[in-house]
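Written out below as structure tokens is the structure these notes cover.
Every protein chain except one is present and positioned as in the full complex.
Up next, subunit A:
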Amino acid sequence: MMKIKMRDKLRKWREENFRNSEQIVDVGEELINEHASKLGDDIWIIYEQVMIAALDCSRDDLAWSCLQELKRQFPDSHRVKRLAGMRLEALERYEDANKLYDSILQDDPTNTAARKRKISILRAQGKSSEAIRELNEYLEQFVGDQEAWHELSELYINEHDYAKAAFCLEELMMTNPHNHLYCEQYGEVKYTQGGLENLELARKYFAQALKLNNRNMRALFGLYMSASHVAASPKVSAKVKKDNVKYAAWAASQISRAYQVRRVREENVKCSAHGITKAVYTVAMVHNVNIIHL
């Protein structure tokens, strides 16, 4: 019974990209050591999952043993070679890892996993502009790779190149129109870029994110902030100012209501609704001292 629960938890963590490596190592190690025989073919993918988590937790012994099992079962597999490369990367032996990935690519030039690992090596070594260049070349060939687009947007954000990050997020929004998180992140990038049109655009995307998921608190805060900034800007007409003040007031009321509901549900939350409303208005006043670049 326990092992079924453990196996289901591991599958949930695997499918939803959780990176709770300490837990995965705990649960996975027990599952492997005690119930290996009863898992059947699931065990290979569990070995892979536990190995990556072990690398995160500096458990090189566990990672090595998982790798050995996988090598024994799948001697010529590119996927296992990639795992061996990841282990070398974790040990900071980047040249050896690069050689391994190059050998995979010689065998199979279309192998996306090896190319992505080479880009990660560049990133780990701090060579972000080369990583960006390689990732751009990769995306020219494999345009549909969502993970890579999101990774590229993160790289651009780290380089403060918000225009290009916005472009990557636009690609993601185009292919995932119902995902509220991409809309919200796009709104945040536009808000960070600053300037009146970007703020209005940000407000619209925050509103879209809220339309897709009315429980997205970050989008609610974003709507409040961008609407207040547009209202405070000197270049807008009176009507636009009035509208934005209305939007900001609505967002503020939604925020304080959400906190109130939460407080009623969990008796021991220390923030009072009044305190939150005050905090929200204080933040607004602080921001009027112009922290964002216009």
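Keep in mind that, in the parts below, a residue touches a chain if its C-beta (ideal position, glycine included) is under 8 Å from a C-beta of that chain, and two chains touch if they have at least 3 such contacts; residues count from 1.
Throughout what follows, contacts and distances are computed from a predicted model.
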For the chain omitted from this view, which of "Adaptor related protein complex 1 subunit beta 1", "Large ribosomal subunit protein uL15m", "Membrane magnesium transporter" or "FHF complex subunit HOOK-interacting protein 1B" is its UniProt protein name? "Membrane magnesium transporter"
Out of A:39, A:57, A:196 or A:258, which touches the unshown chain? A:57
Hidden-chain contact residue, picked from the options A:45, A:84 or A:113: A:113
For the chain that's not shown, point to the residue among A:212, A:232 or A:249 touching it. A:212
In the whole complex, what residues of subunit A lie against the chain that is missing from view? 2, 5-6, 9, 12-13, 16-23, 26-27, 30, 52, 55-59, 86, 89-90, 92, 112-113, 116-117, 119-120, 123-124, 147-148, 150-151, 154, 178-181, 185, 212-213, 215
